[in-house]
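For this depiction, one protein chain was excluded, whereas all remaining protein chains were kept in their positions.
After this line comes chain A, so read on.
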Amino acid sequence: MTGIVTAPQPPSDVNKRSLPGSVLVHALLIGGSLLMLYPLLWMVSASVRPENEIFTSTSIFPSSIDFSSYLRGWVGLDVSFGRFFWNSLVISVLTVVGNVTACSLAAFAFARLRFAGRNFWFAIMLGTLMIPYHVTLIPQYVLFLNLGWVNTILPLVVPKFLASDAFFIFLMVQFFRGIPRELDEAAMMDGCSAWRIYWKIMLPLSLPVLATAAIFSFIWTWDDFFGPLIYLNDMNTYTIQLGLRTFVDSTSASDWGGLFAMSTLSLVPVFFFFLFFQRLLIEGIATTGMKR
């Protein structure tokens, strides 16, 4: 295979392979895919399996399909899973709004406005990206406790309106810088205020990055376990992650069907975001190195 280049290859065809080679790679990839998906598929199938079959079969195909686990699980503990879902939804949506608003304001200032100290504050902002949350955790907790905010959603939501997820600021600054300066300079000449430039020019042109930030905000908040664990102690305020964990602790070895049904349900929003916004998510990671 080596050494013979007969014709210029189209750039997308990286390393053309022989037929057996390509079959082998596909076989390996399909095998790998099944291995990756198997645990997830097994969980979904366990949620619709008759209870006595859950641990006796390694197959992902149930012998019969039975949705009663969902009904049983949904009732939950003293509080139903409907409540947990609602709480998670409220927190996640408010987080999205807070992150997109506050981070885009700050990013606009850093990327487009000239003011004394801009570079200084920008460097500080980058520095905050490196600080692990553990350092601020305890004083923040004491602060929110003294404000009477524990057992409310405020400690989880208010910081987002103060642009505490600096990562998104950085992401937006990068994007804003790519938008031609002539646009806002012309608008400035015409007497446009900074606010109008931000609102009428920058935001409409930045929908891709705003959407990326919104989607990741939603998914990370939906999945977050640590924040709710610390701030929410009353079961009525629990998020889906806390509810699920409590369900695990209290029903261990009794209602596996219900547990897997609720686990599956808890993944559904993330899964659908993934399905619909796959390209945005993957581009976001590829270009910025976002993770989790």
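Some notes on this structure:
What we mean here is this: a residue touches a chain if its C-beta (ideal position, glycine included) is under 8 Å from a C-beta of that chain, and two chains touch if they have at least 3 such contacts; residues count from 1.
Please note the rule applied: contacts and distances are computed from a predicted model.
The UniProt record for the undisplayed chain lists the protein name "Carbohydrate ABC transporter membrane protein 1 (CUT1 family)", from the options "Sulfurtransferase TusA family protein", "Cytochrome Complex iron-sulfur subunit", "Carbohydrate ABC transporter membrane protein 1 (CUT1 family)" or "Diguanylate cyclase". Interface note for the absent chain: among A:Leu29, A:Val75, A:Ala186 or A:Leu207, the touching residue is A:Leu29.
From the set A:Val75, A:Ala186, A:Leu207 or A:Val248, the residue in touch with the chain omitted from the display is A:Val248, counting the whole complex. Summary of contacts with the chain left out: across A:Ile153, A:Ile169 or A:Leu232, the touching residue is A:Ile169. Considering the complete assembly, chain A touches the hidden chain via residues 1-3, 5, 9, 11-17, 22, 25-26, 28-29, 32-33, 36-37, 39-40, 42-43, 55, 58, 101-103, 105-106, 108-110, 113-116, 118, 121, 124-125, 128, 130-132, 134-143, 145, 159, 161-164, 166, 169, 193-195, 198, 219-220, 222-226, 229-230, 241, 244-245, 248-249, 256, 259-260, 262-264, 266-267, 270-271, 274, 278, 281-282, 285-287, 289-292.
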